[in-house]
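Written out below as structure tokens is the structure these notes cover.
In this view, the complex is presented without one of its protein chains, the others remaining in place.
Chain naming follows the written order as A and B, and within any one chain the residues start at number 1.
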Amino acid sequence: MRRLLPFALLALLVLFAGAASAREAAPTAEDVVVEKRMVAISEELRCLVCQNESLAASQADLAKDLRREIREQIQDGRSDQEIMDFMVGRYGDFVRYRPPLTGATLMLWFGPFALLLTGVVVLVVYLRRRSRRVAATLPALSAEEQRKVDALLGGTRDTTEGRKP
Amino acid sequence: MIPELGHFALILALIVSLVQGTLPLIGAHRVNNGGRAWIALARPAARAQFFLIVFAFVCLTWAFVANDFSVVYVAQNSNSRLPLEYRLAGVWGGHEGSLLLWMLMLSGWTVAVSLLSRHLPDAMTARVLGVLGLIAVGFLAFILFTSNPFERLLPAAADGRDLNPLLQDPGLIFHPPMLYMGYVGFSIAFAFAIAALLSGQLDAAWARWSRPWTTAAWAFLTFGIALGSWWAYYELGWGGWWFWDPVENASFLPWLVGTALIHSLAVTEKRGCFKNWTVLLAIAAFSLSLLGTFLVRSGVLTSVHAFATDPRRGIFILILLATVIGASLFLFALRAPKVGLGGSFGLISRESLLLMNNVLLVVACGSVMLGTLYPLLIDALGMGKLSVGPPYFNAVFVPLMVPLLVLMALGPLARWKHADLAAVLRRLTFAFVAAVAIAIAVPLLYGKWSPLTAMGVLLAAWVAGGSVVAIIERRRTGGLAAQPLHWWGMHLAHVGVAAFVLGVTMVSSFQEEKDVRMEPDDTVSVGGYSFRFIGVREAMGPNYRAMVGELELSRDGKVLRTMQPEKRAYLTSAMPMTEAAIDTGLLRDVYVSLGEPVGERAWSVRAYYKPFVDWIWGGCLLMALGGVVAISDRRYRMRKAAASTAVPQGAAA
Partner (left out) sequence: MNRFLLPLGIFIVLVAFLAVGLNLNPREVPSPLIGKPAPAFELPQLHKPELSFAPKNMLGKVWLLNVWASWCVSCRQEHPILVDFAKTGSAPIYGLNYKDPRADALRWLKQYGDPYALSIADAEGRVGIDYGVYGVPETYVIDKAGVIRFKQIGPVTQDVLEAKILPLVKELNK
């Protein structure tokens, strides 16, 4: 009985200490590093049974199973690429939120930049052609006159917007 | 009986809008040929249509308030235990009712035009109201033939199926009306553009008239999108604020084009240039609103937000879309070649900078649209199925925004007609130096410097710096007090963009997240804040049972408050809902949501620290506010005479 007393005291002490200074909660995941990689991979994947959610965000049963699958594959030492291939092999390219660059997705990946290029080229060509056309419709000003006009119109201020006359 | 009255009012409204959409247009066409009487019909018709729609809307609301489950729509979207505020908002909780809300907004905007257009020529007003009448015809027909909210259910249901729990949130009360105000508001810019094309008077006056309406719609849309984003943030329980979902994109597309439009309208009004382009943007902004409606309601794309679908509706909307947009683009092709060029300007000038802004915004819009529709295109071509998600949009959209933000500081400082780039840059030296200093310091202050973070902070500070420089310069020249409100509105909106960019950068760089298993007295800390788990208790709501977690939030040992995230089980739905608890602050949110029970007294808990996240919505709010300030400018409130001149006031001095 006596020998038990210190243990009982110790237990009490631990109990009180626990109440006074709380413990840091344990992460839900067994392995935080694995979990982080799992989330990163599953954010790139689409949950098939949901309307439009990533595997990371979905609470569907299949999504949970697939997250478990990914976690286990990470623990088995598979690379991200191998895991991605595993998913695509079973569900097709549909599961990838970042479509791979193939013939069918050329326009998707290069479209925006082609669009930007076209936009800028069209803009520059338009501006040049426009200034020529405008010049043709206006009586030509000599350089001296042009300077005067410029000075009158904008020289006194930075913009013509604003102040009431 | 009351639902039948509502139904009848809708039928009458259709007839009235048929009148509104035809006779005034014909009258305006033959204005010197006895058309005046028909022109005079436009205003009364617009008002009658408004009253009829309001009446129908009140009838549907009444059916919700009175729990009339003999109405199919009410039985599907309400329940006798649903609290009154959600029964009221439940009116637009489903497809049919939200269309009626759409219609209410349209008639509201129409009647506003009819009241505030006294300074416009009568023929112009008649054309604008006529075009709006035609749109109303299309939508009323859509409601009456495919989506009647007043359809009866006989015998009546004993109780309703209840509103989707995800929608039972204050977000539902404010988000859809604001968003629709924006969507539908672009119909006014559209109607003005079509009216101008019809009359052939595509001039600066047209731009001046449609400018405040466009800005108002844009401000509503900005606010509506921000509300939706905030709603998703606190409701979905994992702290995201934008998901690039097709339906979000559907609201974002008209926003991007609308933003381009308010900028190009400025040029058209002040300098008489880009008239064709501006008209095209006005058509595009509204067309994209219609496209959004189609995408959400036809089931061609999968989305979390999509309404239950019916193929007949898809076909109807597609025909409506094709008719409205096809006809207006055809009209555009007919009339645009005859439109004059407007004033001249140099290759570097405020005009050309604003055009560059337009190119970037339109390319951004095109890219988002490409990503949103690509799965459909590929599928339609029989090339398989694929998904385009957030990783794509982030990779494509963000780089497009960088040059836009760089130019944003230059634009307001550049002169009309001809600007000296070197001089503008010289004036911005201070802003640039300050921005670089901030971009170096802020990430270091938060403990981790990375090029991307620094880039985001740099751009935000640069944009804000541009506005600061403009304001300081005006102050120095003594002109600050004389600056018109629209000038302040612009800078407010630009500062809003800066705040938004800073918010996005900070939260994506420095947010902390912990997913932990907590027993009573356990603590978890994120971002210097500590949560102590007290426990979970059960509580009853009006139509749900909730598990309410209690956590004590503290920092440096000082208790700040108790937070109560909830996990709700609604009585009529199997779907559990999370209600996150958020402590909002100027520089950070701390966010906690309750997961699943994982033991006798243990729960899984997610805690987040999200620095600057509120700046995202705060920035949007500033943008919207900037719009409101800009339209309060008194020059929009007067003068028929002054409106017809394209010459900027300053130049006449």
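The rule is simple: a residue touches a chain if its C-beta (ideal position, glycine included) is under 8 Å from a C-beta of that chain, and two chains touch if they have at least 3 such contacts.
Note that the structure is predicted; figures quoted are calculated from it, not measured.
Touching the missing chain, out of B:Ile325, B:Ile348, B:Ala364 or B:Met577, is residue B:Ile325. Residue B:Asn276 is the one among B:Ser187, B:Ser229, B:Asn276 or B:Ser530 that touches the chain missing from this view.
Which of B:Pro155, B:Pro337, B:Gly447 or B:Gly557 touches the hidden chain is settled by the complete complex: it is B:Pro337. Which of B:Leu256, B:Leu301, B:Met577 or B:Val592 touches the hidden chain is settled by the complete complex: it is B:Leu301. The omitted chain makes contact with subunit B at the following residues, 276, 280, 283-284, 287, 294, 298-302, 311, 314-315, 318, 321-322, 325-326, 329-330, 332-333, 336-337, 373, 375-377, 379-380, 384-385. Within the complete assembly, residues 48-49, 61-62, 65-66, 69, 88-94 of subunit A touch the chain that is not shown.
One rule holds in what follows: only the chains that are shown with their structure count from here on.
As a whole-number value, the distance joining the C-alpha centres of subunit A and subunit B reads 21 Å. Within the complex formed with subunit B, the subunit A residues making contact are 18-19, 22-29, 35, 43-44, 46, 50-54, 57, 92-99, 104-105, 107-108, 111-112, 115-116, 119-120, 123, 127-128, 130-131, 133-135, 137-138, 150, 153-154, 157-165. Considering their complex, residues 236, 238, 240, 245-246, 270, 302-304, 306, 341, 343-347, 350, 352, 355-356, 359-360, 362-363, 366-367, 370-371, 374, 378, 383-392, 395-396, 400, 412-418, 473, 477, 479, 482-484, 487, 514-519, 521-525, 532-533, 595, 598, 604-605, 648-653 of subunit B touch subunit A.
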